[in-house]
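On to chain A.
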Amino acid sequence: MNAPVASLPLLHVADLSLEFRTRSGTVFALENIAFSLNKGEMLGIVGESGSGKSVLAYSMLGISDGAARVTAGTAMFGGADLLKASEHELREIRGREVSMIFQSPRTALNPIRKVGHQIEDVLKRHAAVRGVDLRERAIDCLKRVRIPDPARRYDAYPFELSGGMCQRILIALALACQPSLLIADEPTTGLDVTTQAAIMELLSSLAAEQNMASILITHDLALAAQYCDRIAVMHAGHLIECGPAEEVLNAPHHPYTRRLIASTPHTAPSIAAMSPIPGNLPDLRRSDLPPCRYAGRCERFEAACNAAPLPEFAITPHHTVRCWNAE
Partner candidate 1 sequence: MNTPLLRVERLVKHFKVGRNAMLHAVDDISLDIAPGESVGLVGESGCGKSTLSRVLARLIDADSGHIHFHDGAQESDLAASPAARFARHAQRGVVQMVFQDANDSLNPRYLAQDTIAEPLRLLVGMKDAAAIKARVEELAGWVGLPTELLGRYPHQLSGGQKARVGIARALASSPRLLILDEPTAALDVSVQATVLQLLADLKARLGLSYLFVSHDLNVVRLLCDRVVVMYLGKVVEQGPAQEVFAHPHHPYTQMLVAAIPDPHRKGQPAQIMQGEARSPINPDPRACRFHGRCPHGEPRCELHTVSLREVAPQHLAACHLLED
Partner candidate 2 sequence: QDARKDALLVVNENGPNSLDIHGVGANRASYGVAWIAYDRLMSYGKKVVNGVPYYDYAKLEPELAESWQVAKDGMSVTFKLRKDARFHDGSPVTAEDVKWSYDRALGMGGFPQFQMSAGSLEKPEQFEVVDASTFRVKFLRKDKLSLPDMAVPVASIYNAKLAKAHATADDPWAAAWLKNNEAGGGAYKVASWKPGQEIVYERFDDWKNGPLPKLKRVIQREVANPGTRRALIEKGDADMSFEMPPKDFALLSQTKGDLVVKSTPVENAEWFIGMNYNKPPFNNPKVRQAVAWAVPYEKIYTRAFYGRVIKLWGAKSMNVTSADWPAVHGYSTDIAKAKALMAEAGYPNGFDTTLSFDLGNGTISEPIAVLLQESLNEIGIRTTINKVPGANWRAQMLKKEMPLFINRFGGWLNYPEYFFYWNFHSSDPVFNDSSYKNPAMDKLIDAARFETDKKKYEAQVKSFIDLAHKDLPRVPLGQPVMDVVMNKNISGYTYWFHIQPDYRQIEKK
């Protein structure tokens, strides 16, 4: 069956701004974020810690901290605006249409509930499965994420499982209702490289099987490049570059992206060749943040950078960059 309108993306985020109102000031955590995601596509979001990757993901699901306020923007998903949806509507979407998996899988599971039951909770909620079928369906879910001996694992508690195994459970939980979008927030941080490889393989093969779109949030540019179709780079609440993975990796246009790539050990031929990014992320609580938040760290900074709001240049139809001095 063909998609009714091929050009319509699965998720289209436009102009998203979000702030946290805290006692110590307002944190302008996201500003003018725009990206879209097609069916079956995997988008990688990379950036330094604190650049707003998680906040962005949470805002999609409406599970942001209570202090968060979406001040502008839309996130159209299957005809509904996720940002304006009521809590009730969102609850129907979460876990059924859009799912999420998290970093540190061990703590992301309820430590005192059998993993089987945790999957059942989701099934009961969304798939309206009842009774004996429930257990079967849950074991099915475990089987799908290639857990050896799923019937036995059904009765296990998270503490009895290894980290990689917990992450599989978490994936099973997220995919239990076959959502059309999966957001993975650093799903392999803290896991061994070998386990990381296994989890990523699993994720990409499952996504392919179900034609599911996914967002992979990670620190690891190399990882994102290996698995994602497109990569979005974030810095201090701005999405500064977004494009096909190879293009972004091999021909970055934003100076930040450039630096980020250069500081990744993977790509650097030697230590001396690594070029760290100078300075720190700006304090997002300042109300007089410059239009370009990278301005303070940028080697190509000019007075013009502070003059007007950031423009968005399309390098190619699918590759956009937000910088005055983009090459």
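If you want to know what made the cut, all candidates are chains of the complex that A comes from, given by their letters.
FYI, contacts are C-beta pairs under 8 Å (C-beta built on N, C-alpha and C of every residue); 3 or more make two chains touch, one makes a residue touch a chain; residues count from 1.
Note that the structure is predicted; figures quoted are calculated from it, not measured.
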Answering which of 1 or 2 touches chain A in this complex, the right candidate is 1
In the complex, chain A touches candidate 1 at residues 48-49, 148, 162-163, 191-198, 200-201, 205, 219-223, 225-227, 245-246, 249, 259-260, 262-266, 268, 270-272, 274-277, 280
